[in-house]
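Note that this complex is displayed minus one protein chain, with the remaining chains in position.
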Amino acid sequence: MALSDHFPALIVALLLFSAFLTPPVYRWTPRFSAPLTTFCLSAAFLMAILLTAEVSRSGPLLYHMGGWPPPYGIELKVDPLRSYALLVILGVSLWIFVYALKDLSHELRIYVIGWYYTLFAILVASMAAIALTNDLFNLFVLMEICTIAACGIISIKEDRECLEASFKYLILSAMGTGCYLLGVAMLYMATGYLNFDLLNGALTEAFSLYPRNIFTAAALFIVAFGTKSALFPLHVWLPDAHASAPSPSSAMLSGLVIKVFAIALFLIFYQVFPREILNAVPLTEIVLWLAAAGVMFGSIYAMLQADLKMMLAYSSIGQIGFIFLGLGLDQELAITGGLYHVMVHAITKAMLFMSAGVIIYTTGVRKIKDLAGIGRALPITMLAFTVGSASMIGLPGTGGLISKWYLALGALEAGRPLFVLVILASSLLNAVYYMPIIISAFMHQGEFEYKVRPVPNMMKIPLIIGALAVIITGLLSRPVIVMLQEAVASML
Amino acid sequence: MEILQGIINNYYYMAAIILFVIGMHTMLTHANMIKKVIAMNIMDASVFLLFVAVGYRYGGQAPIIVEGADGVYANPLPGALILTGIVVAVSVTAYALSLIVKIYRFYGTCDYDEICELRSDE
Amino acid sequence: MDSARVMFLLMFIVFFPILMAPVIFYACRYSVRIRDSLAVVTSGITFLATLTLYPAVSGGEVYHYSLFEVLPNLAISMRIDILSFCLASLASLVWFLCAIYSVDYMAKEHACSRYYTVFIFTLGSCLGIFFAGDLFTLFVFFELMSLIAYLLVVHEETEEAMKAGYKYLVMTIIGGLALFFGIIIVFELGGTVSLAAGHIIGESSVLALLAFICFLIGFGMKAGMFPLHVWLPDAHPVAPSPASALLSGIMLKTGAYGLMRVIFHVFSPELIKGAGWDLILGILAVITIMLGSAVALTQEDIKRRLAYSSISQLGYVLLGLSILNSNAITGATFHIFSHAFMKSVLFLAAGSIIWKTGRRKIADLKGIGRQMPVTLGCFSLAAIAMIGIPPLNGFLSKWTLALGALDAGMPIYVLVLLISSLLNALYYLPIIIPGFFEAPPGEEQEEDDHHHEIKFDIQEATPKMLIPVIILALCTVFFGLTPNNIAYALSQLTSAFLLGGGTL
Amino acid sequence: MIEILNALLLLFLVVCAIGVAYIRDLLSAVILFSAFGLIMAIIWQQLSAPDVAMVEAALGTGVASLLMIAAISKTKRAE
Partner (left out) sequence: MEDQIVRMTSRLVVPFIQVYGIYIIVHGHLSPGGGFSGGAIFGASLVLLALSFNLEAGMKQISHQTASVLESGSAIAFLLAGMAGVFFGGNYLANRAAGYPLGEAGALFSSGAVFVITLFLGIKVASTIATLFYNIIEGED
């Protein structure tokens, strides 16, 4: 076997390797630990690219851990959708990590930075594995690892808000995990399988025997993933957690972690449950209304916030609603739009949190009303912020428009123009709370001329890259969209 | 009567679900954080119980290969999975407890409601 | 003209200004003069390049180029036909003259580098709207222009400007979202949004009506159509005068242009008429005309009065679009020309007056004609054209529109035009007559002593500000003297072209 | 016979769980929890899953209770 066949396992193993190697290395020579993690992340990203190329050339790839085939062994699967998720996860986290290198020295005490690298690598590894795994129980373990690592990169700051927020996050997501596991048990009871593909085959038959088990499982999955990815009524943990964390963590959590669970729900709904089960009960209908409510309420809450990061966190609740809207509409184009929004929002929100981080780093300001005139002091940062906001609003030329375009098209195709109005209304609300920040940052006079620290290049360059990426996702989206559309069409 | 029969036949499942509900209710309604953690463990354990009960075959032996044992074993797969699950649950517990100790250092209380009050007072 | 050359010219015209914008931004670090002349030269070159396209389209040819696909079936594409050419040449001419005017006008202002960058950038995006080959491209450039023009609106950075700008921005985004919705419906119904396809939506349905209303909101908002005009009277007066001239003279027209494209390419005149949607547009246009004229009467600030006047004048264009016959479309297109010239003159002249004297209130403008006779003369010429006095172009457009209304059997529209002209007279003449024949407020006492001797103390604005005003004023005369002028001929061509379904 | 034992054990589990919810003293709650865990281990032994029972006894009950007691010793004992 060629080495490239092992990439699915190697990506995860390499990241874990870097995670466990970092603490001793950091203790021994702190200088080496950052390059080490960066190297491992880039190598993993490179592998993901090669893997994607491989998958697009020769179709889905299965990998059996330890050579044990399912139902006994753990199976990893790479299909176009998963490789897309993998690319987004690894690419965005590498990008955030580069930014984090500088920002962390400001936000964390020096001796925990090594631990931060460890947690970061574990988080990325678990997310990559969530995207890859083809086994429900393995997914459970990975979700727990992911949650602990995510809580870890919040609570590592060790101030009171962070600790409290991460505890809240931990408890609520423990509830989510409990529900998930119960759902898995229900499916296991009905079929005796945990592997996605085997379950998919067996569920049709089991559905006639134990319909209640299977419905309950699906509903529990919605609750579980809804909690973990902050679907509307289950979002209560998110704002505190995302706002109080160090900025790179916020970028990571808002940008990737909540999306990963959304992707997992996509995979479970479309790769595990056969169509007739989804058609038999209005599960997607529930998701649809919750998502629409989330889109609206997230935006409305965001308008009421005084703290910049709090506002961005609430905005994430609205944006995750867009992703679930795709699932809820249960229609090819809408799902494509929702999945594309995973990438768009990952890049955009990460960039917005990064620029908030730069603002806090250079001026120490967190309140929105204190941002007046900051655009003159930090032009590049605020330009990046502007580009990000444009994408959030969905202005043409940014990725936000593309995903909204597909979502709206899907809503029309499904015969539900009402949800197009929801999308438009949320865009308007986004405009109403993002625009004043930009306007006051560039147009009003503030007293920032004297107390601004210079922005280090290590923070500036990721921001510029992010702004370019947002524009690229808006203009050169065609290949990704075509790939996603094919993947979705084959799933439906 | 049929329902009762169903309950009696599936009493492991029923117990597991009851424990799950008790655990989740305690976890979400009690303000004390350590209580929340204990309840979380109960909740997890109940699901594990459900899993193992699913894998159990009536009259089956433990899945250990011993000389002279005949063929009927309980399904070992849920056992292997639950093993992992318990470890995961314990690690979450450990992490939550260390968080609680740190939170106590800041707020002087383990009561979540009191913490919320303290925060809103600021 | 061969196709590749046309394509190159189109790309050049749209992207040259956009690419020059950052150059201008950096040029200001070295020299103010370089920056100013770069702005003038850029707009001049763009104007000349646009003119060279005339032979390509004069015969009714259409060129369509797909640049690259953003999404499947959704490309960024370019297109030119006679209508695009009309508006593009008009826009680049006015832009060029405003650029010349800006050089001296803006010398007193702050943040000039931002102003010029935005000024040139909006030129590119505005031309992009006119040369867009499909609705999506049109939408992209439309939003780009509208959003960037925000910086022109708030240029003064006073509290009033910020408020007006915010209103402008919110309305722009609402309009953009409505357009987005409309375009999506069109895409859903027709599978394409390309303007090359002809009539994308062939039959009336609820969704089609929804799309029409969305376009009406989106483009009508830009064109200042009632009830979406609320941003306009705030936003136009607070901008610097050359920017006001562009906002009122050209950028409003992008809304009308978009509606034309929608009516003739997405739907079809037959469909609009058959479904009775022309009535919606007609009623809104009448309300817009009357309301704009009536409110203009009550305004004290000269630029606000001009802004309200713009609302009512754009109502004429919309009226022409709602009548949908040959004469009416000719009139509407020609009125786009006329209004661009007239309103630019008015705003630029008002700008000169404000620049020179600092007076904005109409009551303070008494006797201004003694100080600035040429400026006020040009202003009067344009105002008279606005009222519709015969040899000027305003008359010609109103006349053509009235002919169209009569052709369609709607004499009530003629009445509307007459009433509006009367109202125009009522709010323009009180500026002109006291401007020439009354004494300035401070000099009344003095004047009694000198036995009503009319004193001319000429203090005109600088030549760079005067010449564009004069040129534009001459245009109003030149394009109004006879119906055989080039603008009128182009309008007739356009009308025949559009009603002929894309051929002459 | 063995069925009845199992049912009783399950009943005891439920009682322990409810007890954990109602006891105000955290240390007692932890003790009850470890009782819960040990009974759970017995049940798993009954369900022919000895390895799970072992892990539950060692980790789920032993270590978890230990850590909880350590945490309580660092914080407050009463709820």
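Side notes on the structure shown:
Chains: A, B, C and D, in written order; residue numbering restarts at 1 for each.
In this text, a contact is a pair of C-beta atoms (placed from the backbone, for glycine too) under 8 Å apart; a residue touches a chain by one contact, two chains touch by 3 or more.
None of these values were measured; they are calculated from a predicted model.
Hidden chain, full complex: it touches shown chains A, B, D. Listed for chain B, the residues touching the missing chain in the whole complex are 62, 64-65, 83, 86-87, 91, 94, 97-98, 101. Counting over the whole complex, chain D has residues 50-51, 53-55, 57-59, 62-63, 66-67, 70-71, 73-74 touching the chain that is not drawn.
Listed for chain A, the residues touching the missing chain in the whole complex are 1, 3, 6, 9-10, 13, 16-17, 20-24, 63-67.
Keep in mind that, in the parts below, only the chains that are shown with their structure count from here on.
Separating the CA-averaged centres of chain A and chain D is a span of 37 Å. The geometric centre of chain A is 45 Å away from that of chain C, both derived from CA atoms.
The centroid of the Cα atoms in chain B and the matching centroid in chain C are 70 Å apart.
In chain B, the residues that reach two or more other chains under the touch definition are 23, 78, 100. Of all the residues in chain B, the ones that touch chain A in their complex are 20, 23-24, 27-28, 33, 36, 40, 43-44, 47, 50-51, 54, 77-78, 81, 84-85, 88, 91-92, 95-96, 99-100, 102-103, 106-107, 115, 119.
Taken together, the chain A residues at the contact with chain B in this complex read 71-72, 137, 140-141, 144-145, 147-148, 151-152, 155, 158-161, 163-164, 166-167, 170-171, 174-175, 177-178, 181-182, 185, 188-189, 194. Within the complex, the chain D residues that touch chain B are 6-7, 10-11, 13-14, 17-18, 20-21, 26, 29-30, 33, 36-37, 40, 43-44, 47-52, 55-56, 59-60, 63-64, 67-68, 70-72, 74-76, 79.
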